[in-house]
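Here the complex is missing a single protein chain, while all its other protein chains stay put.
Right, subunit A next:
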Amino acid sequence: MNQFNYIRPSKQQAAIDAVAKDGNAKFIAGGTNLVDLMKRGVMAPQKLVDINRLPLTKIERQGNALRIGALALNSTVADDRQVRERQPLLVQAINAGASAQLRNMATTGGNMLQRTRCPYFYDTAMPCNKREPGTGCGALEGINRMHAIFGFSDKCIAVHPSDMSVALVALDATVLVSGPKGDRRIPFTDLHRLPGDAPEKDTTLEPGELITAVDVPDGPFTKHVSYYKVRERASYAFALVSAAAALDLDGTTIKSARLAFGSVAHKPWRLTAAEQMLVGKPATEETFRQAAAVAMQGAKAFKHNEYKLKLAPNTLIQALKTAAAA
C-alpha cells in the first residue's frame, strides 16, 4: 500500500473541496472495496477524505419517497422498518450482497460506487483499460466467464458488481449529489455509464462530487417482488446473473412491472421494454418467458460466458415466478 494523507472533515463542503482540489484524493466511507484495491495496488490515492463524520446516515420520508442517506449502512437500510415495508425489493437485493460483516461496514453511497471484480482489473500484472487506460482489455479474449453480455465495448467487458444498485435502478431511484458546482439530482439509470472509450470512468460523477443520498419513490411494489441472484455458492459470492422483478398485480393481471438484470453489463441493466410488454398480461410462466425473450434482445456473449444467454432469461423467469407467488 502507498503512503497517503488522511483527513476526516466534519463539514460536507470541506470534504468536497478536499477532493475537488486534489486529483489524487478519494472519498472513503466503509472502505470495504477501496482498502482492498489499495492493498492490491489497483488504486493508489495520495489522500483519503474520510466522510464518516458527515451527517448523512438518516433514512427518512421526503415527499413521496424514502430518502436514504449515503452513509446509511447496508445492514441498517435492510433492517429499517420503513424500507422493509415500502421497498422489500431493495431489502432483498442488499441482503443478497456480500456478507453480514461487510454489510455492517458498507454504506449506501459506497455500494453504488464499488468497482468491478474483473480479475484483470485486480491484477496489476495484467492488461486492463479500466485500471490503466491503453493497456488493453485482458478479459476480451481471456477468461471472461463473469463478463458482460450487454453494453460492452472493445475497450472493456467488465460488469458492475452491486446487487443493491440493481434494485435501485429498477425502482426508479434518484441519486442526490453535492459538488463544487452545487447540488444536482441524477436518475439512477444515469449514474453508471457504459465503458465506451473511457472504461476508467465508472460513473457520471464529476470530480469532487459526493453522493449524499438516494431517493426511492413510493410505488405499488410492496408485495410481489423478488431479487433472484444466481451464484456458485449459496451466499457471499458475486452474481453470475441476478434479476430484480417487481410486479403490481390486479388479481392475476399485471398492472405494471419493474425489471433489471445484474452482472450482465458495466451498469445495472434496466429492462424497460420487457416491463412494458408485461403490462396487461396474465402473470403466467408463458408471459414471463416472453418478457425474458424481450429482455435478452441485443445480448451477445464471449468465449466463456455464453451460458449467460440462457441463464439470464431463466433467472428473470425465476424472479418473476417468485415475485408473482410472493
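Some points to look at:
As a working rule, contacts are C-beta pairs under 8 Å (C-beta built on N, C-alpha and C of every residue); 3 or more make two chains touch, one makes a residue touch a chain; residues count from 1.
Keep in mind that, in the parts below, contacts and distances are computed from a predicted model.
This complex has a chain not shown, and the name its UniProt record holds, of "protein-glutamate O-methyltransferase", "ABC-type multidrug transport system, ATPase component", "Xanthine dehydrogenase YagR molybdenum-binding subunit" or "LacI family transcriptional regulator", is "Xanthine dehydrogenase YagR molybdenum-binding subunit". The chain that is not drawn here is touched, among residues A:85, A:141, A:154 or A:183, by A:141.
Of the candidate positions A:8, A:84 or A:117, contact with the hidden chain is made by A:117. Within the complete assembly, residues 1-3, 40-41, 117, 119-120, 122-123, 125-126, 138, 141-143, 145, 228, 230, 232-238, 240, 307, 310-311, 314-315, 317-318, 321 of subunit A touch the chain that is not shown.
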